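A single protein chain has been omitted from the complex, and every remaining protein chain is retained in its original position.
For clarity, chains are labelled A and B in written order, and residue numbers in each chain start from 1.
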Amino acid sequence: MTTTLPGRTTVPAGAPLALHPDRLLPADPGVRGLARQLYDEVRDLPIVSPHGHVPAQLLLDDEPFTDPTSLLLQPDHYVTRLLHASGVPLEDLGVGRGPLPEAQARAAWRLLCRHWSVFRGTPVRLWFDAELHDIFGVRTRPSEDTADELYDVVAARLADPDLRPRALLRRFRIDVLATTDDPCDDLAAHRALREQPDVTTRVVPTFRPDAYLEAGRPGWAAQVDRLGRAADTDASSYDGFVAALESRRRHFVEHGAVSSDHSHLDIGTEPMDPADARRVHALALRGEATPSETLAYRRHLLLEMARMACDDGLVMTLHPGSLRGHHDPTTRRFGADTGHDIPVTAEYTRALRPLLERYGTHAGFHLVLFTLDATVFSRELAPLAGFYPSVFVGAPWWFLDNPSDIRGFQHAVTETAGFSRLSGFIDDTRAFCSIPARHDMSRRLDAGFLAGLVAEHRLDLDEALETVRGLSVDQPRRVFKL
Amino acid sequence: MTTTLPGRTTVPAGAPLALHPDRLLPADPGVRGLARQLYDEVRDLPIVSPHGHVPAQLLLDDEPFTDPTSLLLQPDHYVTRLLHASGVPLEDLGVGRGPLPEAQARAAWRLLCRHWSVFRGTPVRLWFDAELHDIFGVRTRPSEDTADELYDVVAARLADPDLRPRALLRRFRIDVLATTDDPCDDLAAHRALREQPDVTTRVVPTFRPDAYLEAGRPGWAAQVDRLGRAADTDASSYDGFVAALESRRRHFVEHGAVSSDHSHLDIGTEPMDPADARRVHALALRGEATPSETLAYRRHLLLEMARMACDDGLVMTLHPGSLRGHHDPTTRRFGADTGHDIPVTAEYTRALRPLLERYGTHAGFHLVLFTLDATVFSRELAPLAGFYPSVFVGAPWWFLDNPSDIRGFQHAVTETAGFSRLSGFIDDTRAFCSIPARHDMSRRLDAGFLAGLVAEHRLDLDEALETVRGLSVDQPRRVFKL
Partner (left out) sequence: MTTTLPGRTTVPAGAPLALHPDRLLPADPGVRGLARQLYDEVRDLPIVSPHGHVPAQLLLDDEPFTDPTSLLLQPDHYVTRLLHASGVPLEDLGVGRGPLPEAQARAAWRLLCRHWSVFRGTPVRLWFDAELHDIFGVRTRPSEDTADELYDVVAARLADPDLRPRALLRRFRIDVLATTDDPCDDLAAHRALREQPDVTTRVVPTFRPDAYLEAGRPGWAAQVDRLGRAADTDASSYDGFVAALESRRRHFVEHGAVSSDHSHLDIGTEPMDPADARRVHALALRGEATPSETLAYRRHLLLEMARMACDDGLVMTLHPGSLRGHHDPTTRRFGADTGHDIPVTAEYTRALRPLLERYGTHAGFHLVLFTLDATVFSRELAPLAGFYPSVFVGAPWWFLDNPSDIRGFQHAVTETAGFSRLSGFIDDTRAFCSIPARHDMSRRLDAGFLAGLVAEHRLDLDEALETVRGLSVDQPRRVFKL
């Protein structure tokens, strides 16, 4: 008797890799039949991806992907973090670096295959299976023994023209793809991309000003200066800074942006007296503001973002509750987004009250609330979205984008707020090849959830069919004004 | 392909509205068979409703209901909040007003039917279906096209004598119905009602002193004065105020009350030194107490309520954790209870320690703990109820009275505290016609839960049958001393 927790898999080399057509549908045969019917309705619909991290430049360049490791392993902190937990040093995986020399890339790939069993039960495994199977034609389960063979298969496939970024964009049937961008970005890549006749996907930028709102962080003054220059405005005063932010938002709107995205540890939105805001802005530029002053200033600026959204129409998405860079030695060595951003509790009811009292019923204002704290779905988010016409509940995200948390979310939110207050799925991924698998998982789970409601006679079948179609495409279009 | 999220339903007019006999029972055929057997045992038992908001005066007057909108739509914030979230102004729904002129009532009803799809997945939909089907004989699903027809059907039915309040009370087989009342209420309506020979339901008042315990709220001094006059006691001193509360509780007990109900943002119960209590009472009457003083005073008074309960036997129910009136502009225009009370985290373990150390093992003291924060069911409430003979876990309430939260509650509480520590279902509703549907949903879910335990061989069938009967009627009678 052998076991593999964690360590090496002992399954015979050559174990098959297959995708069952009913995967992720409910096990009960009656419910599964209904779920299949609902899933068939949406499986081939185009993808709308209103929030993600694929860079526009990648699509503009349209270069072939270099190798399996730099495409599928190195940049994906979902993958590297679990290998790290299993004792694999991040440097052996090329984290924080570009494409590796062939021998190193292959060695890193072997580490992945050798530890394949550690992904059992996780959505990473489901996405990875789907990518290997559907995009690269792999039919063998990764293991130490099959690692080199698989590397060769994927590497060979990457040389094909139909595996280039734009070809994949078409093949994935992505109708809309949002990128995430610095407010100072000139968006030239987006502009250029719009002129490519073979790119029919609507690629839109997203305004992500987090760093500019955190006046207590090192380097903030330099960023304010950069922003002022980008906006051709003197941002050294509070009023100039706000004008610069407004100007850059306009620039984004002119380049097709539909939303601004905000990720801070909390989402307090208490207003500051303008005189105080001016004073703290000046102090912070000189590095003399206290932590409580810069915190209050950030909360005030987040409220300002909502005010601007009422004017320029950008949908506002909030993603609080992640303590970034938990293990400082790793951040210093490998950079940000290396697998140790850890969630904390999040609070929305009190934090958003100032914002919602001011703008919560403003016509056309859309506020999409994401969370890493699943307890707020039923306690805070659904009740807020069930009253305020501006508020939508963002899909389960990051650590919550797995089958059980998605199922919990479906129950927790819809039983208070129905289906009309959901944002629809977002993939939020930098792993380009995983986009179809992620949306497919979401559609399967939507179908399964609705099938359960039909099976319990809580919804008629025609209503479930209409609802599953709405969730897949129409709802994200409506919420993100696409 | 059309979708409806949210907006107008496109389902063909004339889609049928039906109630499946197995609705809300588990989908697995084997478990469903067991659940049916358990549900059959309780489906026709009388209703015990120990906490709700139907006014006694309604039953005393026994006037016909005016129209569908004022009966089913205007007063029900579960319904109006989701319409508001969908962009329907509250004024168009007649929120905060009495019966509307016919044209406006009909227009509001059309808005409801037009947005019928936004209730999919929510319990409101289930209750509404049951009311329309069972009480009003409706067999057509609401939609924009069927709105007028349905309005006419319901309006015509309302003219029938068997749709008057008392007739419904009998038809619904309500054995006990608790109202919620101001401590200054003379309870004349309750007294008069007891003399009506055709009212066999036991209608009992509930002592609800929230406003009198919040010394920091505007108007508190006037309420203290009112209370003093109602009790024929000078309530301007702390001792007189406490005596007045005791006196009014006695008045309630003499008029059949079995419980006092308490809803504050938190449930701290730290005692104050009597000298401090006297000082803060005097300061607060003059509007000179600080917020922290009035908070401490409220916590002290809540502890006093427990002391009085040990003396006069009223069951004490606590409903903390709702931030009332989140959107102040709506409160100012439409009043309280208009759909934007939003939950916050709640804490019981530390907050109740002073109260439970004093009175937790007092013979005959009953404390029923409700929550809007589902995380405390397993973490705090079940462990407390699993030790203190006075503590019972209140049924899932308000935002939690839906199938998935009820199922979560059943697991979370019973696997630590068993069934004997549950309060039994409460409907807590002001929507009179929804009472049978709400209790029926609860019985179906109890049957389904117990069927699951039997199917997994965790309970024998005879035990499940005994338990489901106990939960439906005997347990609320025992916990609420009925």
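Everything below uses one rule, namely that contacts are C-beta pairs under 8 Å (C-beta built on N, C-alpha and C of every residue); 3 or more make two chains touch, one makes a residue touch a chain.
All values derive from a computational prediction rather than experimental measurement.
Asker: Among A:Q196, A:S263 or A:T375, which one is in touch with the chain left out?
Answerer: Only one listed residue reaches the unshown chain, and that is A:T375.
Asker: Hey, which of A:R36, A:H51, A:H281 or A:H340 is the one touching the hidden chain?
Answerer: Considering the complete complex, A:H340 is the one touching the chain left out.
Asker: If I consider the whole complex, including the chain that's not displayed, which of A:G94, A:P123, A:P142 or A:G452 touches that chain?
Answerer: Checking the options A:G94, A:P123, A:P142 or A:G452, the one contacting the hidden chain is A:P123.
Asker: Out of B:R229, B:R333, B:R458 or B:K481, which is the one that touches the chain we can't see?
Answerer: B:R458
Asker: Out of A:G87, A:P161, A:P197 or A:P291, which touches the unshown chain?
Answerer: A:G87
Asker: Touching the absent chain: which residues on chain A qualify?
Answerer: 1-6, 10-11, 15, 19-20, 22-29, 81-82, 84-87, 117-123, 125-126, 141, 323, 326-330, 339-345, 372-375, 399-400, 402-405
Asker: Over the whole complex, note the residues of chain B touching the chain we left out.
Answerer: 28, 30-31, 347, 349-350, 353, 356-357, 360-361, 375, 378-380, 382-389, 391, 411-412, 414-421, 452-453, 455-460, 462-463, 466-467, 469-471, 473-475, 478
To be clear about the criterion, only the chains that are shown with their structure count from here on.
Asker: Nearest 5 degrees, what's the C-alpha rotation angle taking chain A to chain B?
Answerer: Here the rotation carrying chain A onto chain B measures out at 120 degrees.
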